[in-house]
Structures are given as structure tokens and as C-alpha cells.
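Every protein chain but one is kept in place in this view of the complex.
After this line comes chain A, so read on.
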Amino acid sequence: MADPAFTSAQPTGATGCLVLADGTVVWGMGFGAAGEAVGEVCFNTAMTGYQEILTDPSYAAQIVTFTFPHIGNVGANTEDVESAVEGAVGCIVREEITPSSNFRSTQQFAEWMAEICKIGISGVDTRALTRRIRLSGAPNAVIAHSPDGEFDLPALLERARSWPGLEGMDLAQRVSREKQQAWEGGSWTLGSGYGSAEGDKLPHVVAIDYGSKDNIFRNLVKAGARVTVVPAKATQDEVMALKPDGVFLSNGPGDPAATGVYAVPVIKALLDADVPLFGICLGHQMLALATGAKTTKMHQGHRGANHPVKRLDSGVVEITSMNHGFAVDGATLPDSVEETHVSLFDGSNCGISIKGKKAFGVQYHPEASPGPQDSFYLFERFVGMLS
């Protein structure tokens, strides 16, 4: 593989580029918002659900390479959005964006991208890029879109190089809600859209938002809970003042160790107070940190909608949606923690439960959206634990 700093000349008509920190420039056609953004380049192998992926706050400061070549076929709609806050900064796709074709589409994909300020590049050999990430890890890069085709490559390169990278970065603060919010939406059904939460006699879940996907809250509602969402930096007292029957620890972007600086003490205190806990992804990682385990940055991460996970109690395999670049190091789990799920790809930790407590977490995304719905049972399990 050639690796020339700026040796790849700008092809005629190129309006988008990806400048990697090592100087490699990948050219393409820009779409969506014009401008530039810096982040880590990752890839996602899901064939559906691009709108959900791009609005997942866990992708903050990331540029998503979609391995499936045709993205945008079904346009965009207002329902398939996982969060109103910042998600991925942009995406890279193989094929030009086509006009949408789907009865739910209300907008073209590229227009939607522009509207929510995300940059896209098409015309890239996304498989070559994916293989590069597999071989040498997720690079830092700047994605840029200039409709008139003018790029200041040295400046873009400098920006990519000077970006510190995700390791040690606390991004949860950036994407978390600033204020407490009573959650209202229920789960989605074809033909009638999202339902709404019922009554206030239900078990009360306080959800700490480190950059959560809305579908998690919808699933908690569907499982029979009343949900109040609080910001990432909510203190133990603030949480307890809401009289929770259980506390949910959400997914989110960045390094769990960095966010854990302020989040883990709160989680530890909640654990000590025997408050039932359920963590997903970043929330799972920080629950593990709270028990004394360690997290590590993965080489290429797991991102897709086809990842098999084994439940160690029953041997059942769940096909899961995943999106993580950090993982709990299974070898560091203390005796007080039981490993409940492992990845069938690489044996990495995918779930824990704390012995003697009503507290558990999973690394993957049981709320799906996008992805398989094999793991909805976890929401029922959690809500079922609450008195």
C-alpha cells in the first residue's frame, strides 16, 4: 500500500477529502455539510441504519466509514434519529448518494446531513480504508468538504496531527444533556410511530446520560418503567433526590477512564447504597471500573449489527449491535464480579453482573436501533428487578 504524503494529486472535480494524520489523502466527492471536522476514523459494517448510527452520541468525534457501498437509499426521516445532540462528525461512503426510495422518507440523505452539520465523502474505496483500519488501527483524520474543490492540505494535516485522539478524552460532558428531563417516548411500531410513557406509579429509573441513544429510554418505558434522564455530571445526591428505584448508566463516546474520573465515584456510591444498576456500553465500562476492573483501547473496535455474543449462563447466542473502541479487560475483573457475556469473535468481555447486587451491564447495544432485537430481555430484566 502506497503511503505518500500528499503525493496523491487532487483529481479533477474532487470536492471532498479525508486527510489522515500520517499524511495520506483520500479524495472523493463531498456531500452534506461543507467545512471540515476532525475525529477518529472507524468503520461500521451494518447494512441498514445509517441515520441511527450517525446520530448515536457514542460516535462523537468519530468519522464513520460505512462498509456497505450504497448508503442513503432510504433517505432520511424524523423517526430514525437516536439523539438530538452531536453524533458522528461525518461519514465516508463508496457510492454516490442516490435519491431516496422509502415510504417513510421525508428528506434526502445528503440534505439531512447538511442540515445536521455532518460532512460526507462519497467515491472512496471504503473496503481499502476498512482494511487499513484493520491492519494499522483507527487513524485520526480530518474530513473536509469544499464545494468549489479548494483545500488547504497542510492546514488540514496539521489539524489531524495535532488532535490528541480519543484515548484519555472525556466526551460525555460534551454530548450529555445539560438539564434533567422526564422522558416521555415509548417504543416504535410500524404505522403508529412512537408510543408514550404511561402513568407515574411505575418503577422509576433515573438514567445518567453520558451520550445516550433515545431508544434505550424508549425500551425502558416499554419494559414498564418511568424514566428521568439526568446529565452526566449529576451527583449521587442529585440522583438520590429523585428517589430512583434503579439507575441506568448510558452509553456514550470517548475513553471510559476519562469520563470515569467524575462518573465512577458516583457509580461506586450508588453500588454501595444497593441501588439497582444497569449499564450499557460506556455505562457498562464505568460500572466495571467502579468494581476495580480496568478498561483498554481496542485496536479497531467493534462496530456493526451482526456481532455474536454468548450468554454464559445459558449458552444462548445473541446477535447484537455493537459500537465500542474501548473494552473491559476481562482478566482484571475482581472476584466480586461475574462475567456474563463474551464476544464470540475475540472472547472480549461483553457483560458483567455484580455478585450479591442488583447491578449488571453489557458492552453491546440491546436497544438495537440499528441492529437485531435479540436482547430486549435485558430491559425487562432490569425493570423486573425494581420494586
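One rule holds for everything that comes next: contacts are C-beta pairs under 8 Å (C-beta built on N, C-alpha and C of every residue); 3 or more make two chains touch, one makes a residue touch a chain; residues count from 1.
Here is the rule we go by: contacts and distances are computed from a predicted model.
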{"item": "\"Amino acid/amide ABC transporter membrane protein 1 (HAAT family)\", \"Rod shape-determining protein MreD\", \"Response regulator\" or \"Carbamoyl phosphate synthase large chain\" - which is the UniProt name of the missing chain", "value": "\"Carbamoyl phosphate synthase large chain\""}
{"item": "Among A:129, A:160 or A:275, residue touching the chain not depicted", "value": "A:129"}
{"item": "Where the unshown chain meets chain A, residue by residue", "value": "1-4, 7-8, 11-12, 24, 26, 28, 43, 45-49, 51-52, 67-70, 73-74, 77, 79-80, 94-95, 98-104, 123-132, 134, 188, 190-191, 300, 304-308, 310, 315-317, 319, 344-345, 368-373"}
